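Every protein chain except one is present and positioned as in the full complex.
Per-chain residue numbering starts at 1, and chain names A and B are given in the order in which the chains are listed.
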Amino acid sequence: MRTANRVYGLRWVLLPPLTGMGILAMLVGAVVAAPTELVEGDVQRLMYIHVPSAQAMYLAFGIVFVASIMVLWKRDMRWDAVARGAASVGVLFTAFALVTGSLWGKPIWGVYWQWDARLTSTLVLFLVYAAYLLARAVSDPGDEQAARYSAVYAIVGFLDVPFIVMSVRWWRTLHPQPIVSRLDPQLPGSMLAVLGISTLAIFLLALWLILLRTDTERLGQRLLGLRAAVDRREEA
Amino acid sequence: MDGQLGYLFAGFAVFWAGLFVYLLLLQTRIRSLTREVDRLEERLADAEADAAETPPRGGPSR
Partner (left out) sequence: MNATFAVVAKDLRLAWRDRAGWLTAGAFATISILIYSFAFDLATNDVRPLLPGVLWTTFLFAGVFAAGAGFQREAEEGTFDAMLLSPVSPTVIFLGKLISSLIALIAIEFALLIAATILFDEPLLTPELVAIVMLGTAGYASLTTLLGTLGSGPRTRAVLLPVMALPLLVPMLIAAVRATGGSLGIFGGDAPWTLLLAVFALWSTLTAIILFPLAVER
């Protein structure tokens, strides 16, 4: 298994254990250590997955944006693998944020789904990047033209985010306002600490998944190159 | 409160199940890709070895 060594190379020694420990700390913190919210009750503990997932989504889509610029600039298919890996992980975390959000919304708002500004803009983002993955999936992974096309789409999609957020915010607003970023934090210190740990854990997880996924895509690209080489060899 | 715990559990279950399925699919894909790459690399190496053993045209074996 020579290739396996390349996939699980040196950086895999450090990242998975750290991620595992982080996730464990997150679980203990969210389920046991954090105090129960007085008004919302235990279901508020979903926040420790929901908020970091939403942030990991922006991290992943930011990586897609940068990698897509690099695809157009450097014309290197390795960046296309990064963009695809990050997009797929971003869509996964967007789904987590949407699902945990609606499961929180049912007992608190009384409905699973509200056409609220943040929910709606997150849903639109989900659709944009799902379309990106779809476009990339129907084309050949080694097709450079298709890679550039998807890169253009990803760049437009990322630049579209402010418009999506602004238009939907003017359209509807119901989501609890961000209470962490204000000057005087309204969240008690212990909750804030657990949220911090969860955010770190989920970011590590997202990073690890993106790297793993990127290496998988690159493996796929290498396979295409090898197939071409074998064909040439056997024709000769 | 009891009804709420169901939602909490469902939320965590979705997270873990989603993660598990994602990793499982990824693992399957990595395994099949790795196998294919190894197989092709061997074939390429064999072909090169054959080419090296085969004496050049007009060589002593003729």
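Note that in this section contacts are C-beta pairs under 8 Å (C-beta built on N, C-alpha and C of every residue); 3 or more make two chains touch, one makes a residue touch a chain.
All figures in this text were calculated on a predicted structure; none of them were measured in a lab.
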item: Visible chains in contact with the missing one; value: A
item: Contact with the hidden chain (one of A:Tyr58, A:Tyr149 or A:Phe203); value: A:Tyr149
item: Per the touch definition above, residue among A:Ala30, A:Val51, A:Leu119 or A:Ile164 touching the missing chain; value: A:Ile164
item: Given A:Val124, A:Ile197, A:Ile210 or A:Leu223, the one touching the chain that is not displayed; value: A:Val124
item: Touch residues of subunit A, complete complex, unshown partner; value: 72, 124, 127-128, 131-132, 134-135, 138-139, 143, 145-146, 148-149, 151-153, 155-157, 159-160, 163-164, 166-168, 170-171
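The definition used in the following text is that only the chains that are shown with their structure count from here on.
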item: Contact footprint of subunit B on subunit A as seen in their complex; value: 1-4, 7, 31, 41-43, 45-46, 49-50, 53, 92, 95-96, 99-100, 103-104, 106-107, 205, 209, 212-213, 215-216, 219-220, 222-223, 226-227, 229-230, 233-234
item: Subunit A contact footprint on subunit B (complex, rising order); value: 1, 3-5, 7-8, 10-12, 14-15, 18-19, 22-23, 26, 29-30, 33-34, 36-38, 40-41, 43-44, 47-48
